[in-house]
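Every protein chain but one is kept in place in this view of the complex.
Take a look at chain A:
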Amino acid sequence: MNTTILSARSLSKRYGDGIALNNVDLDIAAGESVAIMGASGSGKTTLLHTLAGITSPDAGSVNYAGTEVSALNETQRSKLRREAFGFVFQAGLLIPELTAIENVALALMLNGVPRRDAEAQSAGWLAHLGLAGMEARRIGELSGGQAQRVAIVRAQVTGARIVFADEPTGALDSHTSANVMSALLAATAGRGNTLVLVTHDPTVAARCSRTLYMHDGVISLAPAAHPDATPPPVAHPVSTQDGSTFMQNQNWAGQP
């Protein structure tokens, strides 16, 4: 579990005069759930996009499981994102004309899974996250929390080894946010996969195994708990059959 799956070295990215990433080094171990916190504009989204091969850094490199992401061309990176990564955005960004199950099945179909199998697998996952009976609903007929759970299923149905989530609970109330977070953790770290999550909510961050802080494009660790840069022992989420997850987090030391 402690093998590094994603590592970034000396990442830098500027937009005009502004520095979004300033010489960032980061190692993420397989099975970890990493929360990234920080003020708006501190570079969290840019970091997430650079790690996922959406944005190219000006300098530095990203290595995913032995593959140099920054060396891939646009088509190869698109394929990598489709096959190995999953994404959950703040506003689900599901396709509104498609039903819940079609949105999920589409991710599998893009990887060449026949439609019938894709829909069967998707139905199982949707039921697992408490969405049984809602397969045929259009996205507009789902609540915000339900739509976010569909997005989580879409991100994980292909067996993505890393799920990147950018403020996935940012538009939800605290109760729904807790449910969605449970679903997200169960679907990712709960199955041995990795979660990299950006959040403004300390209670959401507290449920991840590690929290990092960004400030003006620089990463810092929680002061008390992480005096050095090596990844701390990971608290593994405990997943139950119904999809809820109980997390103890010894590492989170307080709010920024």
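Basically, a contact is a pair of C-beta atoms (placed from the backbone, for glycine too) under 8 Å apart; a residue touches a chain by one contact, two chains touch by 3 or more; residues count from 1.
As a working rule, contacts and distances are computed from a predicted model.
Peer 1: Going by UniProt, what is the name of the one chain that was not included in the view, given "Phenylacetate-CoA oxygenase subunit PaaI", "Permease", "Cytochrome P450" or "Nitrite reductase small subunit"?
Peer 2: "Permease"
Peer 1: Any idea which of A:32, A:102, A:167 or A:201 touches the chain not displayed?
Peer 2: For the chain that is not drawn, the touching residue is A:102.
Peer 1: Could you tell which one of A:72, A:120 or A:171 touches the chain left off the display?
Peer 2: A:171
Peer 1: Give me the chain A residues in contact with the hidden chain, please.
Peer 2: Its contact residues with the unshown chain are 49, 52, 54, 75, 78-83, 85, 87, 89, 91-98, 102, 106-107, 109-110, 114-115, 138-141, 154, 171.
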